[in-house]
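Every protein chain of the complex appears in place save one, which is left out.
Our next item is chain A:
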Amino acid sequence: MLKCRTVWRTLAPLARTSSTVCRQNARRAGLNNGRLPACVPAAHMSTAPAGGGRENQLYVLLVGATCVGGAIYAYRTVKGDSQRYQDRIDEISSRPLKTFTEEPATPTQSEPPAAPSPAEPSPPAPDAEILAPIETADLPSVWIASTADEPAVEASPQEAAEPAAALIVEEEPPAAEPAEARPGVVAEADEPVIEASPEEAAEPPVVEPEPSPPSEPTPAELTEPVADSESPAAESAAAAKPAEPQLEAVTESGDASPASHKVSSHTPYLLIGGGTASFAAARSIRARDPGARVLIVTDELVPPYMRPPLSKELWFSDDPSVTETLRFKQWNGKERSIYFQPPSFYINAEELGSAENGGVAVLTGKKVVHMDVRGNKIKLDDDTEISYDKCLIATGGVPRNLQVIERAGEEVMKRTTLFRKVEDFKSLDKVSRNVKSITIIGGGFLGSELACALGRRSTESDLEVIQMYPEKGNMGKVLPEYLSNWTTEKVKKEGVKIISEALVKSVVSKDDKLEIQLKDGRLVKTDHIVAAVGLEPNVDLAKSAGLEVDSDFGGFRVNAELQARSNIWVAGDAACFYDIRLGRRRVEHHDHAVVSGRLAGENMTGANKPYWHQSMFWSDLGPDVGYEAIGIVDSSLPTVGVFAKATAKDTPKAATEESGTGIRSESETEHTASSPVASSAPSPTGVQHKDEYGKGVIFYLRDKVVVGIILWNVFNRMPIARKIIKDGEEHADLNEVAKLFNIHDD
């Protein structure tokens, strides 16, 4: 095309003149045929039809010469252009050969410090070294591809596809042999070829041949060769390497490598976040996709663990070293750790690519800061990039804080605990042994459970436990008022001082104590505050990933199959999902994390199932109050409660003692027990009317349909409750429905 244009340009003036000449000749001929006899122009022709033979000859000569000259000019221009093009290409291809032979010295020097072994590529330092001397304008041709040794060899089938590249590669063998053997060579057609190992298995040309020289990849792109090049050439290349996650570079936690890691790697399944939902998804993926390689990236420093014991069982343990072992007793008496699996279950991230049967690897202490959805890759806080095929976002949330506390300054913040993680448990445990007074702000699940746990401790020491909240009673947003009041009384019996209808106005630090000023004028003096006022879902990645955030419930907005966008799913606390039965919601419970994580894992392996199996939750408030719930349990909904007269037998404590088997409907994979049998705390069975709400079932209605059920001190009936919610029917008489639960039986 260029040729034509060049040709035309060169010839245009000539063409114009010659066309004019032709036209004039034609006209002349035509005119002379007598069509327009009258229009014989007065203008003289340059050549008269007859006569002026000499002039004619001269004319012919002139025109001929011009034509020939023009043709020659055109020919030479075009030829020259193509020659120039060829020269340029040759020059470019010759350049890497030159730089390559110069460079080997540099990598060798920078490598020994970083590389654990000569053959093991240690990407960051050498990479930075080599890239420095090359200017942006040039085609950077040398970079490090980091691969685990074995997987690189697997790329050999793709080698054959690139004869041109192979040619260049073959020329290199002697030069490439020295230990590092990493620099890439630019093939003739601008295909970057990555040499991964001393065997020089040339990886598939990941960038498609650029059509023209100007569009050379910039050094910036090439610094992340695998990742970036995977995006344009993308799917075929990426799909062709499903068995090659190259992750060794990523695990800087183990290496002594210096900072700037510009090397990317790949994992088929990437799970962002290392909590319950993530672990459930990992398990689901491994069960369904044999040999799957799953990488979990978490900013916590520990592998996945379950949260419920942190506010329940761990506090009731008799073991003084519980903060170290993190072990608790389950309902069946067996001890277990809060960690889902011991560390030996997980494989190292470096080995993930080469593990024969795949496995689950956990990358701790790394935060994902950027997500490139188009390129199917994420970037960590240490600039490492990891590309993926399928990704799960299970980032959970961060505890909310009261604004008055945040504004109150360093001294107050130092004495405030936002309770969520293992280290929060450890620090609160320590604090509770060293201070005289702890105040818990918040009357929901976490606040009440912690209040009861600390209240229990207060019986052994002289610790004062205060719980304050804006509602009228504990669990005020969950339980209908009568039940909330009843529960509050029970919590008080656990040794907790309750301050209800309390709105915090300000908190100041005075004389080494904290003073909480309430809006109604009351003043509370305490040593330490635990704020349990809700969870803020972590949607930091929404911006870079272009994911929708729900304005009503918070969290990432996903569909009924928990999918945010193709290849991206969200599960757990951070997912605002569409529940086919109950509508759009976001649930912050343990069993939901398990159920949604498992579902996301299934869908990541192709199941395409919607959220259907309703998750449940449970809570224990001391030995007398235990309940399980399912569905939407919101105290603002009209409720119908059906209660039996309670006997002494109807408490979690009694039920455990009696049956010796599971009283807690087991949330499917990971479940934790109700509070283990406590030797203290006698249950008052005396006065009958005090135990009005001993056990029963409470139905929550929305437009006459049951959308939520609480099983109050009634256990092992969750499947029935689940069924009723699933049916979604209007029941005329809920007493009849309550009969299904046999609440009078044990």
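The rule is simple: a contact is a pair of C-beta atoms (placed from the backbone, for glycine too) under 8 Å apart; a residue touches a chain by one contact, two chains touch by 3 or more; residues count from 1.
Quick note on the criterion: contacts and distances are computed from a predicted model.
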Q. Absent chain per UniProt: "DNA replication complex GINS protein PSF2", "Calcineurin B homologous protein 3", "Coiled-coil-helix-coiled-coil-helix domain containing 4a" or "Histidine-containing phosphotransfer protein"?
A. "Coiled-coil-helix-coiled-coil-helix domain containing 4a"
Q | From A:Trp315, A:Phe419 or A:Phe643, residue that would touch the chain that is not displayed | A | A:Phe643
Q: Write the list of chain A residues that the hidden chain touches.
A: 282-288, 290-291, 330, 332, 334, 336-337, 340-342, 344-345, 347, 357, 359, 480-482, 598, 601-602, 609-610, 612-613, 637-645, 661-662, 665-666, 668-671, 692, 716, 718-719, 722-724, 727, 729, 731, 733-740, 742-744
